[in-house]
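Excluded from the complex is one protein chain; the other protein chains are retained at their positions.
Up next, chain A:
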Amino acid sequence: MASAAVRAQVAAKWQESFNRLNRNEPGISGLLAFSEAWTLAIEFLKPRDLSDPAPQKQYDLNKVRAAFGVVGECRRLPVMMEVFLEDMRKSQHLITREVEAYMTLYEVKVPAPLQFVVSLNSSSQSNSDPEAIRSLVYRLVEWYSAWKPTADLGPTMISAYTLAFQTHIFSVLPPSFARGIKALVSATLQRTVSQSQDPQDRLLWQAFDTLSLIDRYETLIASIGYEFIESYVEETCARKWSEPMLATLRAWMIDKIVPWMLYPFARGATNADEAKTMMQGVGSRFDFHMHKTLCNLRTKEIFDIIVDFPESAGALQDLKECLARVDQRADLVQALRQANNKRLLHPGADTKDILTHYVSTIKCLRIVDPPGVLLFKVADPTRRYLRDRPDTIRCIVASLVGDGESGDSLVDENDPILPLQQPEMENYSDPEWNPEPIDAGPDFRASKSSDVISTIVSIYDTKDLFVKELQVLLAQRLLAVKDGNFDRERRNVEILKIRFGEAALQVCEVMLRDMTDSRRIDQHVQSQKVSSMHPTIISRHFWPALESSDMVMPGQFQILQEQYAQEFSIFKPDKVLRWLPHLGRVHLQLELEDRTLEADVPPLEAAFIELFSEKDVWTVDELVLRSGSINRNAAVKALATWVDMHVLKEDSEGVFRLLSVAEGPTPGSRPQAPKPAEAGELPPVMSVQQQQAEQMKMYWKFIEGMLTNLGSLPLDRIQSMLKFAPGYDRTVEQLGSFMEAARREGLVNIKDGMWRLGK
């Protein structure tokens, strides 16, 4: 039972509502007027079916506005809005139906199984016609404006309507709609870029804006821009390294992309400044993407860029700028290391090529990253690999002194010649001091200079190896010099002195002086007594170990040697000569019965032919015996030289006969083996490795003694004892491999890490 109080309250409410609707009009006329206005307003707002062929009902706008006024006065607008939205919900099926119709039209050409693939791929591969989507968008705009309440109803009403409308269309649009949008947008981009402005585009963008599609598909639209930039960069910049492309790309962006970006990202801007502000964020994202794309491209190409250096300097400049914007240094290091491993650091690559590439890498990465962190990271595997190659030093030295035949030396002739740089301690009191770059590893050593030679030499811990190798190389060169012109060698030594320091090259200096002294002495000796002999007199201990030989020169050669030595001793009474008969070269003239011929041969060949002037037939063994205990292989090779020149003939195995009268090649004789190129033959100077092996023979005596006296010893004990031996400079690893070699020969054996002499 409602109490009286409740009844009174309800009555008061009723009265209040009545008063509000009736607006103090007489009777219920106010109420009637409101009812009329309400009906009119609701009727006016009610969403209608656009496809309804019935002519649209015309309203007197003044009346409608008055009706809105009445409803507003009665504070019934919120309710009206709800009713309107409810009406709209009821009519939504109309839009859904149309969307479906258009989308079917759009998708109809794509067979169902393909659809998935197509929606993954870019729209360009789709057969569907984006025009269907365009019509759909326009149609939706029509719906939107048809249902839109008039502006009189205030912004709340409009935004509530817009929200409801959009919520609905977004819920009914299928995923393939995005693909259509993408196609449409790309088309506008294409048109903007190709400067063929289509007024349609502006309309389309306006339609997008009306439907808020831009906000919804912002990432999609941006990705179209990104993809376009990517393909453009790929197309214009790939393998074009000679010039920096960034400036061109930037101009292109401003010229082509920015006008297009104005549509989606600066809509509603009234002047240039406003547009600029609106574009700032998205603009820098696009700019970033352009840098990133170029950076990726160059990173991918980096190995070939380095190969092409210095023609590719432009690309490196770009890369430098890109890396400053895009943090992809790690990727670059990774890519280059991978490419190096795959293409360079394998047994198929020539050491010289690896070195050349390494030098280019140094130069390139110095451009990209002056502090050298990238270089340090990239170079590490290369350096380790080079250190393990036996011929690296030889290669470096050969290019240091400018290998005559191969013009491309590692060193640029124009580079200033600098002393080798030692890693220096950091000077923290230097006002110019900078901390190490942020991505520098713990063992990063900043090297201030870009001196290539210093960097290469620092592959090894010591420069002594270089000096030794240099000595060997110089010795070979000097002994091979025929015309007495060694200015080139002198120049090289002077250059290297600057690099390695005077003291290290003292030995080379002595070698050069020996050459000039020899010339002077020879001039003197010739003035006393003319001789066809012109020896090079060398100071032992200052030349690399020359292979020793017990060869004896026969006949007139010996006489010449003795005569010369005698003259020398008269000139320099306190000195004597010791011949190294296996070195040098002899120019001979052979007078045979039917012909004379001239030959330029090594001494052994000369010795043999001299012996043949004694008698016509020799066996190899006899020859070996007569010319001192020489290597039999060498003897056979020397004889082959004469056989090739048709001076000797091998009658039977090991028996050679002089051809005083030339003989044609007899049938059945062996086809002549092609003569090995003799020009490249170098004097037999022991290589550094051979020298080391030679030295190790001496230390073997110590080891042998140790093991005899003490039984068995561990490796490090042997090493520490050998350290007492003069000149011993091996590491324990080297000793280990030497011992291992000795074990293979059965000289020692090892048990539980203890070495003992083998039986």
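Everything that follows uses one rule, which is that contacts are C-beta pairs under 8 Å (C-beta built on N, C-alpha and C of every residue); 3 or more make two chains touch, one makes a residue touch a chain; residues count from 1.
FYI, contacts and distances are computed from a predicted model.
**Q** UniProt names the one chain left off this complex as which of "Prefoldin subunit 6", "MMS19 nucleotide excision repair protein", "Anaphase-promoting complex subunit 11" or "Mediator of RNA polymerase II transcription subunit 18"?
**A** Hidden chain identified via UniProt as "Anaphase-promoting complex subunit 11".
**Q** Write down which of A:Q200, A:T462, A:S539 or A:Q734 is the residue touching the left-out chain.
**A** Missing-chain contact among the listed residues: A:S539.
**Q** Touching the absent chain in the whole complex: find that residue among A:E235, A:D273, A:E591 or A:E653.
**A** Residue touching the chain left out of view: A:E591.
**Q** Among A:A178, A:L465 or A:L560, choose the residue that contacts the chain missing from this document, as touch is defined above.
**A** A:L560
**Q** Touching the absent chain: which residues on chain A qualify?
**A** These residues touch the chain not displayed: 479, 482, 506, 509-510, 513, 517, 532-542, 546, 548, 556-557, 560-561, 565, 568-569, 572-581, 583-593, 598, 603, 606, 609-610, 612-613, 658, 660.
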